[in-house]
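With one protein chain withheld, the remaining protein chains of the complex are depicted in position.
Presenting chain A:
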Amino acid sequence: MGKSAVAEKFSNEPLSAPLKLQFDYTRSVGPTVGAFVTALRDRKVIGARGSDGRVYVPPPEFDPNTAEPLTDFVGVSDAGTVVSWTWMPEPIAGQPLTTPFAWALIKLDGADTSLVHAVDVASPAGMSTGMRVRARWAQERVGRIQDIACFEPGESTGESGPSSESEPVTMVTTPIDLDYMHSASAEESFYLRGLKEGKLIGGRTGPGGKVYIPPRSANPTDGIPTKEQVELPDRGIVTTFCIVNVPFLGQRIKPPYVAAYVLLDGADIAFLHLILDCDAANVRMGMRVEAKWKPREEWDYTLENIEYFRPTGEPDAEYDTYKHHL
């Protein structure tokens, strides 16, 4: 029933599309990094003296040699000497400067270790090991490493901001922004192409194999690759469900509503979708449902083409007919 090979085969060529990942890491800074970034907010640089007597800038939270917390803070200059450098001809988004610049390891006066940051010079000819650089402070400082906008050739101006009356910095937020060209698998691709045409295309390894929708690359029980595309009807049964009563960020439907596993006729695996157009209290295992599609002109490569499933009014399926799919 329902297991028909697809007359019009959909291409296996992988679909790909740009994928942009953006999220913020919000981190508590603790007493050591916190003191460092709080000082940056006041246009000051501090390090911490380690058990070996060296002044570490930036200060690590724990002594690299003894693992004791490092809190013996020492003020250092905002100018120093380039220990090593490299040239960035094509800056990447998110780096301190958008024009070509140098990265440098900089030993600030009074420090025994190096800090990494950008140096704003016009060309590599402007860089040399041993050259003197000073911090260029950001106009608006919030207590993060970017409070130093970058370094530039020169000596310290000796200026620092007045000590802030504000509370010490306890958190830093780092936005992450990564770009990918995401590729779907061959099987995901024919499934997604099917959706674009309003068809539900599953896959199986061959005659007698189980039908998976969305299709898997291989049968998980024997690893045999999926060879056959199978078109499934847009109706089936609810195998199991839950009623969502809790509101949460990003929720698109007003609770209560039903999220259910829908087993399409002829499929061997259920997928998650919504059951609407009926009272949540009336949804039950074995209930017959059908897809409510969006208008054709809105179809895209997504299961969201189906807005939700709704009851067909047919008699419920017997438990024995779906008990193996729970």
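What we mean here is this: a residue touches a chain if its C-beta (ideal position, glycine included) is under 8 Å from a C-beta of that chain, and two chains touch if they have at least 3 such contacts; residues count from 1.
Everything that follows uses one rule, which is that contacts and distances are computed from a predicted model.
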Item to complete: From the list "Thiolase domain-containing protein", "TIGR00153 family protein", "aminomethyltransferase" or "ABC transporter permease", give the UniProt name belonging to the chain omitted from this structure.
Response: "Thiolase domain-containing protein"
Fill in: Residue among A:Asp179, A:Asp277 or A:Glu298 touching the omitted chain
A:Asp179
Discussion item. Out of A:Val83, A:Val244, A:Ala280 or A:Leu303, which residue would touch the omitted chain in the full complex?
Written reply: A:Val83
Worksheet item: If you put the missing chain back, which residues of chain A would it touch?
Response: 13-14, 16, 19, 21, 25, 27, 29, 33, 36-37, 54, 56, 58, 60, 64, 83-89, 92-96, 103-105, 113-118, 124, 129, 144-146, 172, 174, 176, 178-185, 188, 216-223
